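Questions regarding the structure given below will be posed in turn.
Note that this complex is displayed minus one protein chain, with the remaining chains in position.
Up next, subunit A:
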Amino acid sequence: MRPLHPVPPGIRTVLGISFFVLFVAFWAWITLGGHVNRIFLADPLSMLRDGWRLLVEDRFWLDILITIWRVFGGFLLASVVAVPLGIAMGAWKPVEAFLEPFVSFARYLPASAFIPLLILWAGIGELEKLLVIFVGSVFQIILIIAVKVGSTRRDLVEAAYTLGSTNNGIVSRVIMPANAPEIAETLRLVLGWAWTYVIVAELIGSSSGIGYMIINSQSRLATGQIIFGIIVIGLIGLLSDFAFKAFNRWLFPWSLA
């Protein structure tokens, strides 16, 4: 195979799908073929059956909706705080010098370790769930955006100065539009991570959501349900990622597309 040589779109799709098929086939083989104990791993068919029962009888779709709302709520909260801060840090070096060391430190504080504290502060209601996602996302977004903004093309900034831009004009009419696609891509990336945090938040002190269903199923050894829940998260993540990507492409035709 020639390195870096592109693959035709049709073959690309076939290759992509065939791994899914292989993966499910292997799973079916070890479970239906009796190679692993069904207590530990449900087979694909019972997983689908369990999933259907969850959706129809246990109103699992309500859990799905509540998890989606938590992810987007917490993520929105984090974005509203982090995007302006990240831009400010990237654009003005004193702001960066002031905040960067703390944010770098805070970034390594695991969001999951905050859950006991957040429960003490905010109870086990929705606010606590949103805060877990907020803590997990906000510092990451700030730092990535600060770095991107800090590496704005200097020649564009210089060109704008020679065209009469003021310092504030540079920030709002060069730095911000120049980095808008990168900022949107950063948000897309972090939204993926937010899905991890929400499940962790729902595993502890929760009475609804996909994570709650998963921890609940564990005590009943309902591995089919657990796997169904995991797959649902994967599918929603994939869908939101596609939607986000399409939205970015529509928003920034000059950069992507």
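Keep this in mind: contacts are C-beta pairs under 8 Å (C-beta built on N, C-alpha and C of every residue); 3 or more make two chains touch, one makes a residue touch a chain; residues count from 1.
Keep in mind that, in the parts below, contacts and distances are computed from a predicted model.
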Checklist entry - What protein name does the UniProt record of the undisplayed chain give, "Glycine cleavage system H protein", "Acyl dehydratase", "Oxidoreductase" or "ABC transporter ATP-binding protein"? => result "ABC transporter ATP-binding protein"
Checklist entry - Which residue among A:64, A:135 or A:174 touches the omitted chain? => result A:174
Checklist outcome for this item: Of A:48, A:106, A:124 or A:156, the residue touching the omitted chain is A:156
Next on the checklist: In the complete complex, the non-displayed chain touches which residues of subunit A?
Outcome noted: 155-156, 158-166, 169, 173-174, 177-178, 180, 252-255
